[in-house]
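The complex is shown incomplete by one protein chain, all other protein chains being positioned as in the whole.
As written, the chains take the letters A, B, C, D, E, F and G, and residue 1 is the first residue of each chain.
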């Protein structure tokens, strides 16, 4: 079933609905194995100056460009201008024209600055980028980002790195009702059920990093997340039973033994 | 990983931690396909009089006894005596010495009658049965059932058929803290994330029927549940990140572009 | 409104629906002031040997017997026999024929032993006691206690002293649907909203001790609880609005300024 | 205690922390009685053209201007410009220089348009208004509104008229951590406990209309809300007990009867 | 035009006169004439002509929440 | 009486014969005669008389959950 | 033995006397002598002997919750 049911945006198509990160891993090797276990096809990376006096090897030695689509992010940017500049430099590297657009509004909580985010989205869309903006769960802003040409909207489920899951499924539902582009939950996923719940709401995908990278066993958690996203998607498509205070037995009452 | 990590009780061992039912399916054929999709190895069945003027075929034509372990249940019994009699007849059929012991205390909600349940458990354990009692989420009763020789305890997550999931994870946690036999959540699972959450709590397995059989697409939901149980188990073993109100970025601050 | 809407059982009538305790307070004086602030009319007390080499004054010097109804409890009893003996001695003191019946089944969590509780209830009802049994949120046991003659049933909202509130409002709802005696939530209340929620569910009263006695300011918390119980009761009677994903404005659209 | 503990902003001081509305009531009379029962001192009103062919009496005949502070709102405005114009006309009426600033971004859900809201706030603050902006629970926007000179910030607890309560207490907590002006939850309150929870989080006040006006008995619900807000505030000040999975008895173990 | 409705007003009538005729308490309204707000003290002296667009605003029950 | 229904059974017929006639696979049922469980190996030798109360039990779809 | 403690009590002393000596208000306690409950009206007439096991019970702060 996962075969035909794919994640599509900006003319791309992905079998996996899970997007993973590269930060916070114990080491590049465990990251690589976690990526494999996750089944993800998109990996987000930071854009930084080359470390001149570096002993460490390049991140890209651990991400097979044939297997994974690179999604540069603008983490650490606090203004539209910084984010735009970072995105343009990222594209110059020549490995991706997509950008996970982050414009942080609060260093403490890493909540987005939606005003600046919208500005940057408009500019980068004009520049021909495939823009995936990280935003909060505000339905009005989600619609504005979509209207500005975002290829998908990525509302947070909970604050970055909090592991609190989908704090407000109601807002995500409301965003989904109106969205005409994919909705990908970005941030907040702490454990497998968080991802399952996101997908059961009808989200098109989930992006996570901390939940996997900082788990005691990142590779096992990555595999858990692979199953969790598939489970949630299938459950969404399968159509769950209604909730009731209680129901009646499935056991046929006729034929009871006397 | 699932290879080595198995569900064990009464000397049996199962690769799958999901136990499924046979009631409420549109037809035997869809049940059979759902069982396959679920990956379950244990299937619970009711014990009833043969329908003499039956046109319908036998349930057992649709459950490969080589592939599945049959778990007869005492659904519909309201006293220890009825349940014991039903269990003994079930064993006489010669296909299983296990019993999913149900003694219902309230026809409306199908909550168990724990007093009668405990009585029946004591008798059937003496009779050499492998007893899996369906109980509520009372830690004291769970311990008494374990002390009475139950092979596992099966607290409800929510009322049967309610689809409300794990209503009180705190009680399940408390039961798990003290249990020395497997804890298998029985009843209440409505969608994939419910099963994932049960497993993330540290439960050893999940038994469900309505959530799969009454989904719009039972086969797809069964597959969802297979992934959901694996996801939850892996997440439990992987060790999730702690929850915080918010955290800080994984992005290296050094190297920001000027 | 609170005037006419009273808590009634066993021929007694109380204006307040809040029952408070006497344990864990910093001192008798703060307890006394908290009792006043709470507006409670029933106070539960332990039954113990007189402390012979005591310097401390008697608890009863701090509870005006004209103002408060004393509710002796059987805290610390682990069998029906102990509880019965304690209740009988309590009545001999000559200040109350009511008993908050506690039979603990697990020293760690203080969950009730429902089997023993039911036994003790039957005996004490025959002995003419007004029995208020502390039980868990099992609808079947609640009904059995009622049938055994309990004057009210007191399901726990959450483990004693946990401050977790009403962990499973669904079970409380189910108990309320069938109950013909008052349902008083006993244990688990940690803050005002917990009490309000209990009352909004339709409970007849709330019993709490730790939540008040161990608050930083017990007197302020006691006053908070007084308001919380009234608020919840009034909201229950007033009939709340339905929940929706969203609604529309109350603002008249005609008359908008051009 | 409520005496000294007052709600203060823009040099005003109010004993009640509850702000109520005027819409959706069965009639002006029941509104008037609900206002009384609520104990509120601030009442929000819409700004509209006089109805020329009106038979109905004026709203202001039912709000004692000596007793209540009028808070005109800009409900129904979808741009900063409309909202500003409405606010200025409202002030011209000469009864209040405060404005509950609403700039709606989505007619379906009535979520605010934060961009326009911020623009209007800046203008109206310059014009000398006491601006109380209705926003969502975005901590970054809350801070921007505060920096723009808002006298308080009014994040929604849940969509207007939804009755869903505080959907995301985590965001409200984060807003409170950083706020230097009062935080008043606006919208979403459906029943008493919702208001209590808002206050327990540390909010400075709660604004509600639908929850009271559309209750079966608006006057009883208004009284419930009065108690609920006091309860929540007192509980917040009193300092609740910590939550634990379970705790130990308050009963002295020494002195058990043998 | 008053509040979007055609209304017969004697040419040269003051706002005060109009409010009186409409039996509207001037202390509870704001008035805008051809998009310009008219201060209360000018109600007596401000006269209306045909084609004037007048808005008379007051407080009514309502609000989004 | 078989499973609560009156049934014409030739006097002295064995359980095996009855099951065959009813076309029931003996390996999938349990049999109780006048409240006494009959082991499978005795199906051939156990004969039925008028008035006997026979229960033939099997597994069917169902369960509370 | 009173409440599990050895106590010197003059042989033949009444419960009333003992309570007085211990300065305990008889209206706030229940008394159990060798596992038999003694009604209040018998405090004056019930005398204590060496080896008696006496329990004096009252209400104290406490309860599980």
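Everything below uses one rule, namely that a contact is a pair of C-beta atoms (placed from the backbone, for glycine too) under 8 Å apart; a residue touches a chain by one contact, two chains touch by 3 or more.
The structure displayed is predicted, hence computed values, not measured ones.
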item: Given A:70, A:178 or A:245, the one touching the chain that is not displayed; value: A:70
item: Identified contact with the non-displayed chain, of A:18, A:84, A:208 or A:238; value: A:208
item: Residue among A:95, A:178 or A:245 that touches the chain left out of view; value: A:95
item: For subunit A, residues in touch with the removed chain; value: 21-25, 28, 31, 44-52, 58-60, 70, 72-73, 75-76, 88-95, 100, 102, 104, 110, 134, 160-161, 186-187, 207-210
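Convention: only the chains that are shown with their structure count from here on.
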item: Contact-richer chain pair [B-D vs C-G]; value: C-G
item: Interface composition of copies subunit C and subunit D: same or different, split at half; value: same
item: Geometric centre distance via CA averages, subunit F-subunit E, whole Å; value: 95
item: Subunit D-subunit E separation of Cα centroids, rounded to whole Å; value: 32
item: Cα-centroid distance, subunit B relative to subunit C, in whole angstrom; value: 35
item: Residues within subunit D bordering two or more other chains; value: 21, 23-24, 46-49, 51, 73, 75-76, 89, 104, 108-110, 159-162, 164, 170, 174, 209-210, 245-246, 249-252, 255, 257
item: Set of subunit E residues in contact with two or more other chains; value: 3-4, 55, 57, 60-65
